[in-house]
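Here the structure comes first, spelled out in structure tokens, and everything after it is commentary.
Every protein chain of the complex appears in place save one, which is left out.
Letters A and B name the chains as they come in the text, with residue numbers starting at 1 for each one.
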Amino acid sequence: MATAAAQKRASGWANHLGRRRAVRRLRSGLPVIASFVFVLIVWDLVAATKLFPPSAVPSPGDVFARAWNMIWHPYGTTTLEGHAAISIGRVLAGYLLGCVAGLAIGILMKLKPITRYVLEPIFSFLRPIPAFGFITVLIIWLGIGESPKIALIFIGVVAPMTIYTVTAMDALPPDLDDAARSLGANGRQVLLKVRLPAALPDILIGMRVLLALAWTSVMGAELIAADSGLGWSIWNGMRYLQTDVIFVGVITIAVIGAAMDGLLIAVTVRLTGGWKARMRGRE
Amino acid sequence: MMEDSSIRVEVDGITKTFGTPRGATIAVSDVSLNVNPGEFLAVVGPSGCGKSTLLRIIAGLEPPSEGEVRVGGERVAGPNPRHGVVFQRPALFPWLDVMGNVTFGPRMQRKRSKSAINESAEGYIRAVGLAGFEHHKVYQLSGGMMHRVALARVLINRPNLLLMDEPFGALDAQTRLVMQELLISIWQSDRSTLLFITHDVEEALFLSDRILVMTARPGQVKAEYVVDLPRPRDVSILAHPRFAELKYQVLTSIREETQRTVTLEQTEALSVDMP
Partner (left out) sequence: MFRSLGRHLAVFAAVILLWEAATLVFAPSSIALPSPVMVFQALVQMGQFGFNGVPLQDHIGITFLRIVEAFAASLLVGVPLGFAMGSIPLIRKVVTPFITLFRPVPPFAWLAIFVVWFGIGELPKVLLIFVGSVTIIALNSMDGMLRVPAEFRDAAATLGASRFQVFWHVMPIAALPQILTGARVALVVAWTSVIAAELVAAQSGIGVIILQSAGFLRTDQTFAGLILLSLCGGLTDTVMGQLQARTAAWGNR
């Protein structure tokens, strides 16, 4: 008698809450838009006061004009979209390969402790070295095509990804482990069917950090041995003191990076039901 | 040790509403009660019935949505070291040792000299049975010992009102008994006003002069039982025939409310929105 009434109330609630959810999504986007406008206004004001010379701090208008120009006319070897596409390609290739490899190696290390025994010290030794320390060596090994750049990003992503995977899979609360084993799961099943799914949210959070790292790596790679890409544009702008070009490049990377990050959050929510996705990556 | 103090607590039509993403929750609804000077009042009820909220309002940690609380005739406007609060978890400051924790209150109030504070602290530490542990780090202590420090920390402020929110709930049964006896012996020597929240009916009967039973949420005062067991009390009171009678009466009263709480929780689980 109580439950029937409760169920009726529940379905009424569900409709009401569904509408509220849509409104909430819209509302959660507002602060970002507001921040964007806020910063834009501050920027415009600062540029307008000519506190700094326009060659140092271009106004939003200058930057937009340059971006427009770069879309229709090549800067260097290609247009802005071209540079963006090239950089995105490099990032995606290195990042996805690195994540998959890192996940695989991490799982292997949990499955076969001997691999962990050997690989763990190696990874901890490599960890303090920023990926683009290897750029020169990679160029000697792989030439100056696309491979050293992608390899660089790969190296930068695979080591931390492995560590994230192992750490996350280690961190299962002992009650869950006990419960799984007393319900009949063997060691391998506990690893793959309990620890891995439980570790997924943390791994995905780490992947957001690694995405930012991948962009940093691609910028490093495009500094040394590239003639195209958003990173290359920024460094070229630096060489010729074209601050407006630098701003265009930085903003483009920021926008693309944010979009990819948002995509990753959406994937995380889809895969894990959202309970940890709302945590902002603290890097 | 503690000042001879008689302070009355008057709770007048207190209502507390919380706003949650799911809508407003009424934790406590139009509760009125008095605690007489020098009385030991126990408040029992099912979990979630708002007893902790009520205590927090009386302690001045939260404002009521409606109504007023007066302690010693004055309206409560905020926390007050003379109204000592002992929480469910000891909340000791882990970076201070026992001495540091116990002297914290007087040090913040800056009314006494350092040596006077230290001397006082040593006295209270001894009173709760922890002589010799003054310089231990608090995270090295057992659960029961931490609760003793929490008690000493509050007592050093010489409160005329003590508010305790299920302070022994996390302890095992044996330690709990020891702590109850400690509390009784300290309280019996100076009779400050004491409001004690618990879900353990035996504990309430052992310690208090009067028991109030609260309903399930939204919490209201449902029933009142005078604990006419003789004082001073010790463990042997558990065998008193009146003890069993009262226990049965109070338990039955709470049981109805507990059943209502279970139903309430089931209803809510059905309508939860997962973002």
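Before moving on, here are some points about what is shown:
Keep this in mind: contacts are C-beta pairs under 8 Å (C-beta built on N, C-alpha and C of every residue); 3 or more make two chains touch, one makes a residue touch a chain.
These figures come from a predicted structure and were not determined experimentally.
Among the chains on display, the ones the left-out chain touches in the entire complex are A, B.
Which of B:Asn157, B:Gln180, B:Thr215 or B:Thr261 touches the hidden chain is settled by the complete complex: it is B:Asn157.
Residue B:Ala59 is the one among B:Val11, B:Leu41 or B:Ala59 that touches the chain missing from this view. By the touch rule set out above, chain B reaches the unshown chain at residues 59-61, 78-81, 83-85, 87, 89-95, 104-106, 108-109, 137-139, 153-154, 157. Taking the complete complex into account, residues 31-32, 34-36, 38-39, 56, 117-118, 120-122, 124-130, 132-134, 136-137, 139-141, 170, 212, 215-216, 219-220, 223-224, 234-235, 237-238, 241, 243, 246-247, 249-250, 253-255, 257-258, 261, 282-283 of chain A touch the chain not shown.
Keep this in mind: only the chains that are shown with their structure count from here on.
For the pair chain A and chain B, the distance between C-alpha centroids works out to 49 Å.
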